[in-house]
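A single protein chain has been omitted; all remaining protein chains appear in their positions.
Let's look at chain A:
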Amino acid sequence: MSSIGTGYDLSVTTFSPDGRVFQIEYAAKAVDNSGTVIGIKCKDGIVMGVEKLIASKMMLPGSNRRIHSVHRHSGMAVAGLAADGRQIVARAKSEATNYQSVYGEPIPVKELAERVASYVHLCTLYWWLRPFGCGIILGGYDRDGPQLYMVEPSGISYRYFGAAIGKGKQAAKTEIEKLKLSEMTCREGVFEVAKIIYKVHDEAKDKAFELEMSWVCDESKQQLRKVPDDLLEESKAAARTALEEMDAD
């Protein structure tokens, strides 16, 4: 488990003697407690899926979206503190529209990821700000094809074939590594993402959950869209069947 950072963990502007900034690590824990979020890059686009843990039966299904559209061609799935996530999404939207109005073209996904990462990192530099308690999976489709980035609370951002954050991230990463992503279309990817999320969901600890998926691919005309309802239902059914088969073994 983690070590206690007695005394060195009171401020994000303090390093510990072994070179760690504990506040940032604690921020990452907030992300680890949230429902799983995964993203995969298929040969013709990106698919992102979120395991939305339902806090109350009174909540309307389909509300509380976790995957947000940043620009026509890109979207972000957020894990961790939802209110923090809202700030980051707002900033990303603002960066994207600003880029478009200055340069006259949609912001390249690489550039967007860099700007979001800089913003998240900014909040780890001052004692009067706290780090964002959320991890972001950013998927977009620009002139250089589909791209997937992940931004952590420390401000680190890498480009990925497949990424997972949240409670079931270890199990999800193992599952993603088994997939042959370069040969998969987004249609097939949707089924795989649903299967993985159902698989990593812990029935014992958390009760109900809602699966939310969005994609940006050739089929959606390189625009970020919710996965069509019929396809979503099909993938959920296939995922449940796969889970039953596994349990039956």
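What we mean here is this: a residue touches a chain if its C-beta (ideal position, glycine included) is under 8 Å from a C-beta of that chain, and two chains touch if they have at least 3 such contacts; residues count from 1.
Operating definition for what follows: contacts and distances are computed from a predicted model.
Enquirer: Match the chain absent from this complex view to the correct UniProt protein name in "Proteasome subunit beta", "pantothenate kinase", "serine C-palmitoyltransferase" or "Coatomer subunit zeta".
Expert: "Proteasome subunit beta"
Enquirer: Out of A:R143, A:K207 or A:K221, which residue would touch the omitted chain in the full complex?
Expert: A:R143
Enquirer: Specify the residue from the set A:G35, A:P108, A:G133 or A:G189 that touches the hidden chain.
Expert: A:P108
Enquirer: Just the residue numbers, please: which parts of chain A touch the chain that's not shown?
Expert: On the chain A side, contact with the omitted chain comes from 102-105, 108, 110-111, 114, 143.
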